[in-house]
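One protein chain omitted, others in place.
So, chain A:
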Amino acid sequence: MDMPHDIVIEIFSWLPAKSVHKFKSVNKFCNTISSAEDTYFNEKQSQNALLRDDSCFFLQPNWIQRYRAKHEFHHLSSKNTTSGVSHGFFQFLEHYPACRIIASSKGLILGRSNIELFICNPVTQSWLPIPTPSYLEKYPDADLKVVLDCNVEDSNDFMLFLFEVQDEWASQYIDLRFYSVKECMWKSVEASFFHGGRPLRFDMHVYYRKALHFISNCYTFISKKSPYFRPYIMAYNVEDGSSRMIRIPKEARRGSHDLTCQMGIYKWGKPTSSYDSICLVRLRKNVFTIWVLANYEIDKWRRILKIRVKAIGVKEKDPIIVTGFIVMNGDKLIFATEEKIYGYGLRQENFMKLEEICKHEFGRGEMSFIAFSDTLRPCGHTVVTLPLMQQN
């Protein structure tokens, strides 16, 4: 059967970037798909990618951003071990001075090298230098509190927010700026973000119902009388600038001051499904507990799982120490032990199914996961190639 070209293009737009590249050698027509000039295809592919699962992740130690970090790159599925991420990009990560990935969303990553910032697509090897915000010039050693999210309508655009935290304990308001891709500059946002009494974890956010959600830390230093005595979630609505506090479940608040207690919030469910929401994962005394926000308006949570790490089925020497975790694609808990990375299903037929994903070399150090998917998403309109590549 001869397939009309427009249908071939449509099918290709649902492929991950690495397959699109692989199939360039099918024939001359396929070779023209996804060229830099073919903006229709590239935009379509990146919009479709918003509906696809992330297929890989970066691992890096939980060090302060100022310093260079070793990165590891792994695939969620052991069947699928090639990605569109080029060798050149890994070299770039390794050799560019003090290079760190600080955020990632649907094929784009936000990188930092000292006070230099850039957006980069590791698959197309395009990059977009971002002017250093004045905040970073003033505090060059600070950990940047930034949010990158590609869930926007225009595939040439992305959401990039900078939260200018001065002193979290002193002020309950945080000024913020957003980066305008069109104007190539940081712009201030009128409504500041009310963050409550605790520092928030800006390294993980959930974009849901037009608002960015952050969870606070669990430290014990706050007086019992304070409304912020227990951890909470704070939401910032990007459309109207309003802030809203969301209470976490009572059971999660209890014992949250325990030194081993760690909490994270992640997107729950698929973007196309009707049940998308936020999930909360707590790891305390080697027990994972997971809740899903069942009613957003009245902060009603539903507990879906409580399990000892030991009971999950990991075949390692006791005591098993969890060094990091994340929920990927709204349905899978990924966690690291001293030696390996595991995946643990949270929904439907994969519920409570354990799989070994890979080994890692970070040992006992705490680490963070950065989810990634290979897409052809452009870094704005200006296309520049990675700097190291130009030298070659």
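Criterion: contacts are C-beta pairs under 8 Å (C-beta built on N, C-alpha and C of every residue); 3 or more make two chains touch, one makes a residue touch a chain; residues count from 1.
Heads up, the rule we're going with is that contacts and distances are computed from a predicted model.
Hidden from the displayed complex is a chain whose UniProt protein name, among "SKP1-like protein", "RING-type E3 ubiquitin transferase", "DNA replication complex GINS protein SLD5" or "Glycosylphosphatidylinositol anchor attachment 1 protein isoform X1", is "SKP1-like protein". Residue in contact with the omitted chain (choice from A:Pro16, A:Pro133 or A:Gly264): A:Pro16.
On the side of chain A, touch with the chain left out of the figure occurs at residues 1-4, 6-8, 10-16, 19, 21-31, 48, 79-80, 272-275.
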